[in-house]
Structure formats: structure tokens, C-alpha cells
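The excerpt is restricted to a subset of chains, each kept in its original location.
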Amino acid sequence: MKACVIVFPASNCDRDMQVALERSTGKKVDMVWHRESDLSGYDLVAVPGGFSYGDYLRCGAMAARSPIMGAIKKHADRGGLLLGVCNGFQILTEAGLLPGVLMRNANLKFVCRDVELTVERNDTAFASGYTKGQKIRIPVAHHDGNYFTDDETLKRIEGNGQVAFRYVDNPNGSLNSIAGVYNERGNVLGLMPHPERLVDAQLGGTDGLPMFDALAKGAA
Amino acid sequence: MSKITPEIVAEHGLSKEEYQLVLQIMGREPNITELGIFSVMWSEHCSYKSSKKWLKTLPTEAPWVICGPGENAGIIDIGDGDAAIFKMESHNHPSYIEPYQGAATGVGGIMRDVFTMGARPIANLNALRFGRPEHPKTRHLVHGVVEGIGGYGNCMGVPTVGGECEFNKSYDGNILVNAMTVGLAKANNIFYCAAAGIGNPVVYVGSKTGRDGIHGATMASTEFTEDSEEKRPTVQVGDPFTEKLLLEACLELMQTDAIVAIQDMGAAGLTSSSFEMASSGGVGIDMNLDNVPQREQNMTAYEMMLSESQERMLMVLKPGKEDMARAIFEKWELDFAVIGTLTEPDADGNGHMVLYHKGEKVADLPINPLAHASPEYDRPWVPTPKRETLSPESVAAPTSIMGALKTMCGGANGSSRRWIWEQYDHMVMGDTVQRPGGDAAVVRVHGTQKALAMTSDVTPRYVFADPVMGGRQAVAETWRNLTATGARPLAITDNMNFGNPQRPEIMGQFVGAVEGIADACRALDYPVVSGNVSLYNETNGTGILPTPTIGGVGLIDDVSKTVGIGFGGVGQAIIIIGETHGHLGQSQYLMEIIGRDGLAMEDGAPPPVDLALERKNGDFVRGEIISGTISACHDVSDGGILVALAEMAMTANIGAKIEDVSGQLPLHAWGFGEDQARYIITTSNPEDVLERAEKSGVWATLVGTTGSGELTIGDEHSISVAELKNAHESWMPDFMSHPEAH
Amino acid sequence: MKATVHVTLKNGVLDPQGKAIEHTLSGLGFKGIGDVRQGKFIELDIAEKDKTKAREQVDAMCRQLLANTVIENYTIEIIE
């Protein structure tokens, strides 16, 4: 299992993601600068949270036009695993790799707290460590996590079972309380909550750990 | 060149005497650029002219202090080659004028102070003081300040883990925004500001210079009047994105051996950074302003020297390292420009700052006289009159004890600050072990089992009533808050927010507070390693409550041993450490329930602080935490025992049954009195704890047991934890949900 | 040349900022306010001297970066 974390200017959960991945895989996880253009050696590519380009213009918009994005698309097309968390999720939607957009939170406030999520499916490389319908506690920390799509897309992703996680108590106004979505093929996951923040009991919980353990096992 | 008239001198905030000194130093009339430089260098903000004399009396040394006050931030040794670097700084005036940008740039500035020295910031705290909730501007200010702090810190990816927020009429026209940053560095890779090496290049990095905040530093040093809203264009806009890049680029360059000296451009931008570097190094600088990266057209030398554009740094590099350094900054997409060279001091040993612009010499200033011979005042002061101690019996009882408790927990100053800290990313960087809401935040040293505990505290009404005692209390409270997590308190930073020092009674508050802080630091082995002074916090002649904010940092050797404030489970014994005398003078009970404002002599003296007792009780509690015998710990401060118990109950969602042990005291004095040096702990092993307390000569009383959903005292007084919590959690969101204009 | 771009949300796309403004305005006592929408307004200088080419260039910028065409519309004005 070879994993890497993409670093954009002002990514800031890159180290957190690296720590979580290294903990589960037991292997060194590379940091890849956004100017690079080759990801061919990796099984898993993680696009971390943060404020790439200051969240200016639209969250994720400028990062989605970075040189590395070509390689990220290739990786996804090839069936490689691609995980976008928070700003990473925003970047993947801006890049068209995942459906929908993330708008400003309904109350216009940044929100940082643990939220409860329902695991919508567990037949993917990301969620096989959970049970379907399981409630897990994962932190959110974002200003723009309000998931939105047009009706047609919404119907489609709901119909395809592309919803990965839902909020139990919607913190940001997301449509259908959607906290994370897969692409059709199920090898790309984007989610607003930060599973990498709860992989260590000392930090108050380990509900994020099964995701990284499953990825480490699945892609081994 | 325009002549320097008395009006121009006055506009620059220089007194007649100060201008005479300028003439004497220069041996001629200065030009406008030179005058501008004098004015910012000698502003209260940069020169500490009113406070210097007193600040020198603070204890600043301990075996673990690597660097005390004087540099950008203080540094302490935390073992294993690690150092913690921290400081607090105010951005009060700018935040009143433009709360979002004022607070944001305050956070940006303090982070630069810390990473200039080679540290990666690992935590931010913020101590906020606003006017009364009913004041028409308060809501707008709270909104903007909190959003600005979050906007900057969140983008930087540095967790904001703690702080304080208080509402009081005295801040109606003068809010306080004090921001603190704690960073981590390797003790053998710390960077200072002293320039050295004649001929070495002086390099500018970061954002371009615009006409931002020109005269910001002098603005922060003059009293506010109604027309100061006119000074608005001096507000700077922060760019946290650029600062994040600057942070990464600087830390990357710091891994090489290229840097001789580095200094951030804070207040008074290029002027103060270049003068500080040159004066600490005893050298001169020739600077070519044409090379300064500029955002706007036709900037004058005056404007460039006084601009407070954010996200900039000045460095002296070793010769030949320019290209390597440039490559790093360009990778991070930042400006990099060689703008000067270090020069020999003259025959008298004075370095000169010589500025060139468009081929002309536009300023030539001797450095040391400006930096060191700046005025130092021994301002007249009068001691604050002593107040009587109120007897417990003299303060009226509430109609209902639990009703009073609910009012206090659900009031403007007793309610939860969740509304604030949920807008701050307090978990990023993956080491926040204790999140906001407890006594002190606990942040792990990355990759180790060590952790730093940090907190900020001050009780301004105590300081007003008795500056010496209030100063002691502020230090003691931070020490207690750190202790309550199991940390060994190591050092403090202070942020002295006061009114107009030209008024003897205000100066008296300052002098008293410094004395009290110094007492406490000495007694607790807890020196001051950095700080900041903000004077003239006064509108139309009314000063703020004296507010010496103290930021404390402590070390936890094994983070698995730390405890929080939530009751540690059901069926645990509750023990109060420290003796209760029912001190209600200046108490939160007196303010919130009796409705006093604390200003009148009849509102009494604040609780006395016995520093030896603080130390004894605190050392005992810390020992118990470290040996793992207790499951929760909370210090007793505002609101006394009952508020502390309520906070422990609400945090854990567990009630408690408390015996009425008030004895001779009225129950409300027992429950709400604010005697110092006390803690509440829970344990499953009360006999052992009590026995050890007795052996150590520490007053400890078993008062009850945790459990159920009610908080009950004796047979008569009871309230559900859910009801308390609802009151506690709803005040701030309710208050802030009203629409506000600006 | 100078170009200005207006980026607005498509019809039917949720506008949390507009909603919040509307809510606050009525909270402030303004009566009869409806359907507030917030968009972006971007001004830029371009070296291109030909008006048609300039417009084409700005159009490309909009498609590639300035607007998210899944949810946003844009209009371009070329000045001078």
C-alpha cells in the first residue's frame, strides 16, 4: 500500500492526514507538492483539508486548477483510491471528480465540533471497517460545507447509493444531510468531516481509525 | 522639502520636549521622513516610554528561561532539546475601528512574532473584553472580532485553543483584543534579531508594501475621541494565505544556515524592524527603498518606512546565500528582495540608518539614540485607595441559592463561550488533548508524550479595587489553571491594558499591578518572558478597568496523566482543596445577583492572595494528578465553589449530592465566595487523598458524591444539570442571534 | 483594457449569503425586501488591445476559473 498526501499552498491538514495514514499503513506516506505531475506509483492519494489559496474566490477553485490535478484525474480513472477531506472534498468537486458543490454554511459561521454521522454503506474500500447504519463521531471544521446539487444530480447520487455519510444533526444546511459522497465507481470519496482527527484515543476518540485501517488493508 | 512646523510635529504625536531632543540628536532639522521615523520609534507602542521603568522590575529569570523579554517572544526550555516560544499582544484600537481586520491582523502579528524566532506556532489563545451587552456596538464588535480571529487562525492551520471573553461597561468605547501564540522550536535552532556582519545583505520577504496603516503605531498610542472614526483608512487588511506561505518559507529557510538575523515587520513596519536589528547588532544599514516590493504607485520614502502592510519580514543573510534563499521564497510564491547592506558604525560607535530613494539620500539617522535614547518617563502616580474587606454576613442572601446559581451560569459573564470557540478550528495539527472549555488547553508536543498547558486570565474588577492584589491574582489564577490539568507552570507573558498613563491614578493602577504580578512571579517561580503594553485605552476621559492579561504556559511530562474539569464518573467522591472563608467582596455574586458594579468603595476589597498557600495547595493537587489518584480537577475562581461544581457537572452531564458544610458561614457566602488557592477534585479513593492532604498540611474537605442528573446541596437546594446547562449554553447564541448593524 | 465580470448563482441554486442578508435586513427593520442574491464582481486589466479578442480571453478565464459553471452564470463587459 503506497499512499501520498497532496500539498497545495495553504493546505493545513496535510500533516494530520499523513500521521493517520502512517499509523494505519505502518509505512512512510509521501507529501507531494501541487506542482508535481506524476502519481503513478500510488495506490491511495489523499487531498487534505486546509485553506488552499486562502479559500479565495471559491473554496478549492484555484487548487482544482493546479498542475497536479491532471495526475489526480488519471489516478482516479485508473481506479486508484482517492480521498478528499474538507478542503480536499471541495477541491474534488471543483475539479469535477465528485458531484455537487460545497456552499457557505447556512448560518454563515465556521463550525468546529464533533458531529455524529451515519455510515450509509460499507461495501467500499473506505468504509469496510464500519457497519452499515453505524453511528460514528467525527469532527467537522469548515466554513463551506453546505452540500448542494441540482435536483437531478441529487436524485442520481441518492439512486446510485453514492452518499457515503450523513449528518445525524445537520451542522451546515447540506442537502439531505449529506456529509460525504462517492463517485459512481466508488473509488473516490469526498467528505467534510475529518476522520484523520480522531484516530488517537488521547485526542478524544478513534472513530476515524476504521477508515484508515480499511484503506491500509484493502489497498495492500 | 517642506519645513517642519509645530503643527506637523504635533500631528506626529511628539511633544515639544521630544522634538527638542530630536533636534539635539540630529544636529539639524529633520526632514519629514526622518520626523516620521522618530514619531513611530518614540510612540508609546514602540518605545514603552511610560512603562519601561516599571517593567524592569518584573522577574524574568529561571533556570528554564532561554530568552526573556526584549526579543520578539519569550523562550523556555521544555526538555529534550525542545523550546516553547510564546507571547501575547494587543490589537485593541484597530479592532474597535474594524473588528474583523483588526482582530485578524492582531493574530497574524503575534504569530509572526513567534515564527520569526524559529518556532512553528502550535496554538493560539485570545483574551477578549467587550462593552456591556446592551451597548449598540457590542454585538457587531463581538461578531467581527471572533470572525476575524477565526478567519486568520483557521486559515493558518494553527488551532485556537483557549482564551477569555468578558463584558463590562468600561470597555464600551474601548474593547480589548489580546492574542497569544505558543510555538515550538528546537532549542539549538533559535533566531534572534541582532544584525551582524558588515556588508551582509538585508533582505525583504513576504507581501508587497502598500499604504496600509500608516501611522497605525501612533494611533495605538493616543487616546480615542469621537472623531477617531475619521482615522479609519489606517486599518490594515490581513492576508492569512500569504502568512501561511511566509511561515512555511521561513521555517524552510531556517533549516539551512543562511540567516544571521530576522525580524518581523509589525507595528511601524520597516522602520522598527530595521532599527531593532541594527541597534541590537550595533551596526548601521544602507537601505535602497527602490528595491522594496511595492503594491502601489508613487510611494514616498515616508510611506514606505511607516507602512504597516502585513505579512512581511526583514532578514540579514550570510553573504552568498541570497540565491538559495530566493529559491525557497519563490517556491512559496513570495516576494524576495535585497534592499540593503549592513554598514560600519561611525567613530562614536553609532550605526546609521541611511535611506536612498530614486537616487537620492532621503534620510540619515543615528540608530542608537533613536532606539535607546527614546524618552523614558517616570510618570507621577498615586496608589489606589485601600478598601475594606466585606464580611460574609454583610452581603444579602439570594431568594434561592440554585436560582442564583442558574442566573450566574447563564449570565453574560458566566455563560459558556462555546459560541466563540466553535468558530475556531481548535483541533487542527492533531495534538489538542484538552479542547476549549476547561481550565487550560493542553496541546501535545508533536510526536511525544509531553504536552504544553496554556491559559489566559485576569479579573479586572479585582485589579481596579486593588491593583497589587489583582495583579497577584491574575498570575495565581493562570498558575492554578495550568496546575488543574496536571501541568508544571513555567512562565508567563503579560499584556498590560490600561487607560491614560498621564493620569496619576491610572499610572498608580499600572504600578500596583506590576508590583502584584512581580510578587506572584517570584513566589511561584514563574517568571515573565514576554509581554506587551497597551495604554490610552480610554474614550472621552473614561478609562477601562485595568486589565493586565496574563498568559501562562506549563509543561506536562506525560500527557496520559492529564485530567479535565468534567466529573470523572458516577459515584466519585468530591473534595474541596483549600479553605473557604466566604469572601464576597468584588465577587461575581455581588455583581450579578446583588447588581453592584464593583466600582464603589462599598463593593469591598478583592479576595486576598496568599502566594505560599497557592503554592502549597497547587503542588499538592498537581502531585495527585500526576500520581493518577484523581479523576477530575477544576480550580475555583469566578462564582466560587457552586459555579465550579456546576461547570464540572455540566461538562460531564453528571450531577452531584453535596453536603451542606457551610458551618458558620451563610450558605451563599460558602457557595459563591471567591477565596483563592482552591480546587475541586473528584476521586474514587477519598481516604487516601484526604490522608495525604493532611500530611502535607493542605486543607481538604470531602463534600459529596457525583451521580444522578441533579446538583443538590443539603436537603433543600437542588437543580437539574440539564436546566443549568441549558441556561449556560444559550446565553451567548441567543445574544448573538439578534441582527446587528455596523 | 479593463474588463468587468459579474458572477451570479444560477436560478434555483441555494444562496446562503443572500438568505442571511435578507434575514438580517428584515431584522434591522427594513420592510418589503425580497429575494436577495449575492454574487461576485471582478475587475481586471488586460493587455489585449482588441475588444473581441479581449472578450474571448476573459470568457476563457471565466470558464476556467472565475465561475463554477455548474452553479454560476457570468457576464462580461469590456471597457474602452
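Observations
We just call them A, B and C in the order they show up, numbering each chain from 1.
The definition used in the following text is that a residue touches a chain if its C-beta (ideal position, glycine included) is under 8 Å from a C-beta of that chain, and two chains touch if they have at least 3 such contacts.
No experiment lies behind these values; they were computed from the predicted model shown.
Per chain type, the number of copies found in the complete complex of this structure file is summed up as A x1, B x1, C x2.
Everything below uses one rule, namely that only the chains that are shown with their structure count from here on.
Rounded to a whole number, the gap between the C-alpha centres of subunit B and subunit C is 41 angstrom. Chain centres here are Cα averages; for subunit A and subunit C they lie 29 Å apart. Taken residue by residue, subunit B touches two or more other chains at no position, since every residue touches fewer. Chain contacts: subunit A has no residue touching two or more partner chains. Those residues of subunit B whose C-beta lies close enough to touch subunit C in the complex are 738-741. Looking at the complex, you find that subunit C touches subunit B at residues 23-28.
Those residues of subunit C lying in contact with subunit A across their complex are 12-17, 19-20, 40, 64-66, 68, 70-71.
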